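Shown here is a partial selection of chains from the complex, left in place.
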Amino acid sequence: MFDYLKYIREWNFPHIWCSGCGDGIVLKALIRAMDKLKVSRDEAVMVSGIGCSSRTPGYIDINTLHTTHGRALAFATGVKHAKPELKVIVVTGDGDCTAIGGNHFIHAARRNIDMTVLLYNNYIYGMTGGQCSPTTPKGYKASTAQYGNIEPPFNTSGLAIAAGASFVARTDVYHVQQCEKMISLALQRKGFSLVEILTPCPTAFGRRNRMSDPVVMMEWLRDNAVSGRKWENLSAQEREGKIQTGVLIDVEKPEFTAEYGKLMEKVGVQK
Amino acid sequence: MEKSESSTTLMMQGNQACAVGALAAGCRFFAGYPITPSSEIAEYLSVQLPRRGGKFIQMEDEIAAMGATIGASLTGLKAMTATSGPGFSLKQENIGYACMTEVPCVIVNVMRGGPSTGMPTLPAQMDVQQARWGTHGDHEIIVLTASSAQDTYEQTIRAFNLSERYMTPVILLLDEIVGHSTEKVVLPRQSEIEIVNRKQPEMPPQDYLPYKTGPDLIPVLANLGSGYRYNVTGLCHDETGFPTNDTRNNEALIRRLVEKIKAHRDDIVRYRERKLDDAEIVIFAYGSVARSAKSAVVKCREKGIRAGLFEPSVIWPFPVKEVFALSGKVKAFLVPEMNLGQLAREVRGAVEFKVPVHQLNRVDGNPITPLEIVNKVEEVI
Amino acid sequence: MTEEQSASKEPAVIRVKPEWCKGCRICVVFCPRDVLEMENGKVIVVRPDDCIKCNLCELRCPDFAITVE
Amino acid sequence: MDRYEIRLSGSGGQGLILAGKILAEAAAIYDGLNAVQTQSYGPEARGGASKAEVVISDGDIDYPKAVELDLLLSLTQESCNKYSGDLKEGSILIVDSEAVKDLPQGDYRIYSLPISEIALHKVGKAVVTNIVALGILTTICGVISAEAVRKAILARVPKGTEELNMRAFNEGCQRAAELLSG
């Protein structure tokens, strides 16, 4: 048994997430990963935007910053640049990160600034009641796409890679050990590390798409999220409708705050 | 350069004076996005900050710049951003966040003509009401202004001091003329500059409540990473910093945010006056227009008109009391502005319509000249 | 990664915090040994002896409501 | 001296902003006067400005822009046409004789010298046209000391170009002196 209590803000529990919402599963995976890596709670800063997932800061007992919708990465950039010794963890939703926050997302990735971004992809705007997000798959229903969504979704992880991220992984809350492992790897990387986590929103996504039972959504993840070797052995046809998980990129690139540190050395800091 | 231990006289642009003042005040973080006529502030700091162990970053847009500024401030660095009208509009949401979460920072807006892209290279004072009301939701904010490079240097320092003292964003409104005029600035010795640094908690972490305030209504926010773990949110929150739906608490929070500034208005409000003692007409002017008004006062006096000047260096909270006090003594006010009367309406309210408040307005991107003011005074007196 | 992990010899102690359990059934359905069931919208432990301490119920519970020792 | 207004005008890239800054610095820092230098910008601040102004006074300078010029320098015909109307009575107009062929009429003294020509052929570099102009202007207007301007030039120009710039300034001074005495 893992003792979550020392990491959480017990007084805020039970949390606001719906029954069967995957957000709590991610939070627990994060806590375990931080614990194993012995991340100092005083030096860890969680920054989130607005959304169900972005309520995570209320529940974890580290430094926490719940900012404006879509802007978590901008605030986090300020925090990290100002005090590089802090461990910055960004928690964001698919809407927060890839809709309104899309610009900060690609720029933080481009700069390769050291932070771990947990993108809770539940394919929907959960908090506001189920509108389309840029990750809602085509044909799926949402409160603003009641005839079925006509827009193609982002490949969010692919976008982060194209923008310059040095570590990108995709995982899901059914495969909860993999989820923890990906978070753990991301926390260990120096640079912009993204973990896209597929997670069920039975209330706002499931309900409109014949998956209002959280169990069904978990089964869907079990059956469709395919990692590593398995994925490679699938034919193009077999991949159809399936989602690749695991580490998608892991390269070394100059990191922003380190580069700035070099600049300061170069110009010579005067007292 | 303001580090050397004797006062120095230098020629600088208003925008540079702002940057130099920021450094003197202890600013060690700047996040910005270029825009005319403010860009020189960023350019100067991009050179100077790394030399002083400070952090500069050009963000992807103004929203991000405002967010990064707030994030940096929470770590304890004094932080600033600078922009002009279009960027100021974009920053509004996050300025509201800084108000709500009580994070000190300085936002400079070097005003140009608007609305929209308007007149990018020409001066205006059109964002004066926006500085007060630009973000959604009830709040109160401190807004300073300056009329010369020297004044810009000093008001920038004051902006940081007020921000740190009252734990609130402070806006500094310059105009293109002030920002782009190069003139003499006397930099005092660093040791002679009054510097305010935000308080840090003294109790043990387990007793710490970030938004619990004493009678001064000002919270003490620990620097991130200093061992006090707390939560910051733009939602209505209680003393602990966690969101709450308790309506009584929410009312108290919003009223405190407003009262924290109103209650200290006497400490905040500042103005300069010239020949108000026997004035029959008060010219109320700020920014570069105050310079013309100064000349105009001299010229009026030469003509035998007893004119005086009221130059607020703090626009918000508006100096209602001070302006009202004059209303019993003078025959009229004249408010020359490079807008259509944005502060004239405040002057009118302050004097409770007891004396006539005349306006002289220009919105063509040209400065208001001393002569125009004199003519207007003659016309209305 | 296999779902069924090494079980230790000690009998499992499965604790449920009913105030926090929101009754999503995730622990119940994905328990490889059918140890758990629902009752009145909350989880209950019905066959503790079958538990192999794979810990999956704990790992997957979104509500910090079930632990296995 | 109550208020002395100078406008330097021409086309972008002629270094007039720098000249304005040097002039202002000379007056304010080295001659102990007050000075304000302003300039106007292109569309959104991009290109060089076409005009720089310096207001000099031994008292406070309130209004920072030039309204009634005491001295106008024009390096192009266009700028001369545009601004000569702002010259006040008894003021000074200095033009580049190669560029400004069409001289305006008014109650001011006109000094026409081949400024860019001097820079290019006498000093050897077109880029110092602005500094040559400064020499001429300093000598003719008499409000700022040549010594102050020299110091200000040395403080502002890139390292390694001091000598060139001094030559340019001196050449300007000399040519103006010749003109005045001639």
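A, B, C and D are the chain letters, set down in written order, and residue numbers restart from 1 in every chain.
Here is the rule we go by: contacts are C-beta pairs under 8 Å (C-beta built on N, C-alpha and C of every residue); 3 or more make two chains touch, one makes a residue touch a chain.
Quantities reported herein were computed from a predicted structural model and do not represent experimental measurements.
Written in terms of the labels on the displayed chains, the full complex in this file has the makeup A x2, B x2, C x2, D x2.
The rule is short, and it goes like this: only the chains that are shown with their structure count from here on.
Each chain gets a centre from the mean of its Cα atoms; for chain B and chain D, those two points are 36 Å apart.
Per-chain CA centroids place chain B at a distance of 59 Å from chain C. The set of chain B residues that touch two or more partner chains is empty.
Counting partners per residue, chain C has no residue that reaches two or more other chains. Listed in rising order, the residues of chain A touching chain C in the complex are 1-2, 4, 8, 13-15, 17-25, 28-29, 173-178, 180, 202, 213-215, 218. Those residues of chain B whose C-beta lies close enough to touch chain D in the complex are 9-11, 36-37, 39, 120-121, 177, 180-184, 288, 291-292, 294-295, 367, 369-371. Remark: chain D residues 20-21, 24-25, 28-29, 34-45, 60-65, 67 touch chain B in the complex.
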